[in-house]
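Apart from one protein chain that is not included, each protein chain of the complex appears where it belongs.
In this document, chain identifiers A, B and C correspond to the written order of the chains, with residue numbering beginning at 1 in each.
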Amino acid sequence: MQTRRDAAILWLFLILPVGYMVAFVGYPVVYNLVMSVQDVTLGNLATWDRPFVGLGNYVELIANERFRLVVRNSVIFVTVNVVLQIAFGLAIALYFENRFPGARYMRGLFLAAWMLPPLVIGALWKWMYAADYGLINYVLESIGLSDGPIYWLSNPDIVLAAVIAANIWFGTPFIMLLLSAGIANIPRELYEAASLDGAGAIQRFRFVTLPMLKATLLAVACLATVYTMRAFDLIWALSQGGPIDASNVLPLYSYQLSFEQFRFGGGSAVATFSFVVVFIVALLYVRTIRHEKAM
Amino acid sequence: MAPVNIRDVRKAFGHVEVLHGVDIDIEDGEFVVLVGPSGCGKSTLLRMIAGLESVTSGDISIDGRTVNRLPPKARDIAMVFQNYALYPHMSVAENMAFSLRLKGASRETMHEAASGAAGILGLGDLLARYPRELSGGQRQRVAMGRAIVRDPKVFLFDEPLSNLDAKLRVSMRSEIKALHQRLRTTIVYVTHDQIEAMTMADKIVVMHDGVVEQIGEPLELYDRPANLFVAGFLGSPSMNFLNGTIRAGGDRAEFEVDGGARLPLPTAPAASDGRPAVYGIRPEHLLSDAGGTDAEIVLVEPTGAEIHVVARLGNDDVTAALRERRPYRAGERIPLVPDLEHVHLFDRDSGRRL
Amino acid sequence: MSATAPSEGFGLRGSTLTLIGIALVGLYLFPVYWMYISAFKTSSEIFADPPTMFPENGTLSSFVWIFTQEHVGRYLRNSLIIAVSTMALTIVLGSLGAYAMSRIRSRAVDVALVTVVVLQTFPEALLATPMFVIFRELGLLNTHLAVVLATTTKTLGFALVFLRPIFAQVPFALEEAAFIDGASRLQSFRLVVFPMVRVGVLVVAALTFVMAYGEFVYPLTLLTRAELQPAPVGIYQFVGAEYADWHRVMAFASVFVTPVLLIFLLLQRRIVSGLTSGALK
Partner (left out) sequence: MLRRRLLCASALVACLSAPATAQTTVDLWHVFNIETDMIHQAIKDYNASQDEYRIEPRVLPFVQLQTELIKAVATGDVPDLITVDNPVLVSLAAQGALEDLTDLVSESENIDPEVYVEGPWRSNVWRDQIYGVPRDANTIGVYYNKDMFREAGLDPESPPATWDELRDAAQTLAGDGVNGIAFSAIMSEEGPFQWLPFLYQAGGSLDNINSPEAVEALQFWVDLVESGSASPDVVNMRQYEAANTFMAGNAAMAISGPWELPRIEQEADFDWSLALLPVKADKNIRASALGGYNWAIPAGAENVDGAFEFIEFMSRQDVLQNGWDTGRLPPRTDITVPDPRWPEAFATFNEQLQTAIPRGPHPRWPEISKALQIAIQEALTGRKSAQDALDSAAATINPILQETPL
């Protein structure tokens, strides 16, 4: 039993960060929601007194072909990122789970990629993607994989893949380490038992690693989704969402609508749309970590 | 040193009541063991005495002062935890002197107190070590040392030996008892191990499902258990219970076990003929002797000192702890004779001693 | 061949595995190498076709140029101020919150956790405008404080998610022992709990630092005075300005990320073990 004061302190500790988040994120979200149902122009931006347009901004958005393209891009961007980050992360994690000299140390080195600010990564990859003097085209051409420059950032059929590749490079190490943690928590006896039962490496992966990792995988997938939906700096530096929005995603599109085309209502509506999606994923994530807790 | 009085204490977690009104009086300097199966509420009660759980209703007083609303630190108690709860980032000396540090004691005082306690517990060489560098028994001692340094009115022990191996448990048992005899501080000790309770306690409190079943000195409880639960809980192997009916006629009384066999009774309680009852006899009080009730051996377990023979008697199996060395075999029939002085009869419905 | 490893080393010997491992890491981190060596190239070598894998005429001129022309020192100082302050605020709030979450037994903790996790996920690019309005109202525009407060919304949720399981690993009994030893809640937190979670907190602090150090959107939005801006904004303006040359951009980027990579190399063992030991429980 604690004294009243001690209990109050504990609650204060809880309320501090939660209150902080509500004040500095909750309020902006609400503010954004309000703007999304208003006709906002530069002239009335500084006041609260703006014409109410109901769902007009949303209707306009849904009718907009470019918005649909951006939604499609976002879905591809997030899905491919999450799937491949987890796939590569799992592969790397499993490889370095082998006991060989330097395994632990090398595994840690991967995280160096994650340590770089996304903006720097964007600039770096843009430079490597350069069609005529870039590293990547040179490598591909010299090993015979392509016979002319690939216009990574100018070809709308390729640019999204290029942006995704850069983001995968950035995000995988962190995912890999989280998965390593999950793998480390699998009791070794299970593998021994499986070996005795005659399971080979692939079967052990299929029947021991994967099922034991399910909860971790789910949590990591949610986390990766949320962090991928956030991607902004990297795309901003790499392609600015272009050409013709072929690599544009929701946050960037929202930012561009508001700050480049003065369409604040539309920008806010895009933001609200993303918020809803993010909200659902976040709830899923919370559910999975709570399940894990119960286990 | 102080008496601890527990008066009609109840504890509810939400809508679930786990203690249903507990009364215990612990005298100054007494070593009291709360014993019972897991979930009986003994640990909860101990934690309420410590101030780690709130009291739903009733009163707990230490040294005549009601402590219901006092935080742990104001109760002048010390506690030894099941997992020792040593601070892993502090050395042995720091662990033991932590309470003094919180009081703002000087370095010398802390050092003195820590070495004093270490001396008592034979930890002198380990003061600079960290908990992770200690064996289980050593950790246990440090936890006790931490309690000793507090010089409290009451020591609380929460299953302190359950993480130790069997041999160590036995030696720690005597150490704790020796410690008590030396310090003469009131001790409330929680365990689920009835042997610990029997060997250490001045007074045992048997708890079950949130109520106190019986309070008394160890042998008193052993010899005259108040009910079926206490009878079955204390003693190992535990008391045999046979369901049957009392047959009293003239000066002779017998117990007719369901299924046919008959066992002798010392005296029949008045007007009890035909009364259904439970016949209790401890394994060591069953002898194999000619003229006894015939039983078929089901299982033979030699323990070294004695041989435990499980035999079928009527509808029930009974265990007899036999001292006589001979090759009993399953399927063999032996005659069993109860020591009449140690026959217990219990009411079938209430479980109370008759 | 180790029977305990999940994949049995594909039947390969340790040294072979090590060599493949080195190759994997090398390949993966090649872009980082590329950033560094590009910074040492001359402007003509940067456009050389084929690209040179090692600068033929290595020069420090890019570094000289960015330090003399681009206020790199100032950018770095601002980045450090923002990152360190954000880290401090995040760790204080995050530790207290994670501690409370691990101790309070109430559904309110779930509610709190959901709230934080949901709020931390909103992309900052979408919050930039309203954030700007808030800090304008608070009169904090053009202060590092505003950037720190805003960036903390991004790092705090992250920190809470990772700190909560770390604090939850501290057994209740230890604190109960402390209470019985006479500690108050605050003393118990400070003297018993915090020292035990130090390593975990250090790891989260390091990650927080990295996130805050690279933060771009909030400083871009909330700081309009050049002398307050951190390096990412500097790099962006550099890339976007009319004089951008890749060797200089890479030199700027190298100077910017080197401190982080150094810290990482120093702490890598702890960061990795902290992350791999139950960060996601």
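Heads up, the rule we're going with is that a contact is a pair of C-beta atoms (placed from the backbone, for glycine too) under 8 Å apart; a residue touches a chain by one contact, two chains touch by 3 or more.
The model shown is predicted, which means the values in this text are computed figures rather than measured ones.
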Visible contact partners (per top-of-document touch definition) of the missing chain: A, C
Residue among C:Ile20, C:Val92, C:Ala108 or C:Leu141 touching the omitted chain: C:Leu141
Among C:Phe132, C:Phe158, C:Phe179 or C:Phe264, residue touching the chain not depicted: C:Phe132
Missing-chain contacts mapped onto subunit A: 41-43, 45-47, 66, 130-133, 151, 153-156, 239-244, 246, 258-262
Subunit C residues touching the omitted chain (full complex): 43-44, 47, 49, 129, 132-133, 136, 139, 141, 221, 224-226, 237, 240-245
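Just so we're on the same page, only the chains that are shown with their structure count from here on.
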Inter-centroid spacing, subunit B versus subunit A (mean Cα positions, whole Å): 57
Multi-chain contact residues (two or more partners), subunit C: 179, 184
In subunit B, residues with contacts to at least two other chains: 51-52, 71-72
Footprint of subunit A on subunit C - complex, ascending: 2-10, 14-15, 17-18, 20-22, 24-25, 28-29, 31-32, 34-35, 38, 46-51, 93-94, 96-97, 99-101, 103-104, 108-110, 112-131, 133-134, 149-150, 152-153, 156-157, 160-161, 179, 184-186, 210, 213-217, 232, 235-236, 239, 246, 249-250, 253, 256-257, 260-261, 264, 268-269, 271-272, 275-281
Touching residues (chain side subunit C, partner subunit B) in the complex: 171, 173-174, 176-184, 187, 191-192, 195-196, 198
Complex contact set, residues of subunit A against subunit C: 2, 5-6, 9-11, 13-14, 16-18, 20-22, 24-29, 31-32, 35, 92, 94-121, 123-125, 127-128, 132-135, 138, 142, 169, 177-178, 180-186, 188, 191-192, 195, 201, 204-205, 208-209, 216, 219-220, 223, 226, 229-230, 232-233, 236-237, 250-252, 254-255, 258-259, 264, 267, 270-271, 274-275, 278-279, 281-283, 285-286, 289-290, 292-293
